[in-house]
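Dropping a structure here in structure tokens format, bear with me for questions.
As you look at this complex, bear in mind that one protein chain is not there, while each of the others sits in place.
Let's look at chain A:
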Amino acid sequence: MSVEAAPAFRPRRSGLTRFVSAYGQEIVIACAILILFAVVSLINPRFLGANNLNTIISGNAYIAVAAIGMSMIIITGNIDVSVGALIGVLATISGTLAVAGYPVWVAWGAPILAGAAINAVVGALVAYGKIPSIVVTLGMLSILRGGLVSITGGAWISNLPPDFLLAQQRLLGVPAPVWFMVICTVIAFLWMRYSAFGRSLYAIGGNSEAARAAGIPIERRIVEVFAIHGAIAGVATILFATQLQIIQSTVPPNLELTIITASVIGGVSILGGTGTVIGSTLAAILFSAIGAGLIFVNVSAYWLRAVIGLLILITVLIDMLRRNRETRQASR
């Protein structure tokens, strides 16, 4: 409707304002982590010890890594509820190879390749079979979980060779999983922000019809992003499976939900099209910090899930409110 008397260009907002509006969620989580650390360490100063910090972050680094791939999937408007089961399967493959005496690089490389291959199939079913990703991955969840228990009989893998245990190694005093988490997050963030590939994922999640019309090969991208997510899950597997001397044939309960939650709390909209992998990594760190913090202030760790659940609801609510406001501003 006509009468927009506004000039063609309103004064540009400052760089800081734009930064805050573009990375609002990431900033909020970073602040939440800092506040949490401050509060808990006031109550119990031992919380801030370097060793403790390393343990807190290192133990959950594999969740942060897996959440990177999950964020990419959710950004395209899809979801993967089978990643927890996938990590369990890949861990068994990796451990079996290591115990069988294959070189460690084989034992480390196999889960990455296998993850990519398995999820490429998932992606193909979603993209070319036109089956909603939640259905495909629900099926995959049962197949992987059931198959794993049937084949291993629930037995644990032990006697892992010491040089296989990547997660126990350190570089410059920092545990390897933390290095992996930081490096993967930075690379993925830059890749998502600056590559045509990353941009096309946002476009597909934002409006797949418009993306198709603009010449983006949607089906191929979906298969590719699922394969990448599988490979990243492979990396997460290595960090998870090499923490202890044994590999159990089960993964932590609700692992896939924890990973999805990290993405969502990190600001990746469950409806697709927005969010960054930095947010999901920060959210994974926040989970660890809450979990450890609760212990240090003598609150039952069972509260962790409740607190995280609350965070999910708040985050999604804020996302919805923001979207509604944007649509209202545009509609007339």
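In this section, a contact is a pair of C-beta atoms (placed from the backbone, for glycine too) under 8 Å apart; a residue touches a chain by one contact, two chains touch by 3 or more; residues count from 1.
Note that in this section contacts and distances are computed from a predicted model.
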**Complete:** Out of "Sulfurtransferase", "Ribose import ATP-binding protein RbsA 1", "Cytochrome c-type biogenesis protein" or "Fumarate reductase/succinate dehydrogenase flavoprotein subunit", the chain not pictured bears the UniProt name "Ribose import ATP-binding protein RbsA 1"
**Touch with the omitted chain, as defined above, among A:Ala66, A:Ile79 or A:Ala211** = A:Ala211
**Asked** Which residues does chain A use to touch the chain missing from this display?
**Response** 1-4, 6, 8-10, 12-13, 18, 22, 193-197, 199, 202-203, 206-207, 209-217, 269, 273-274, 326-332
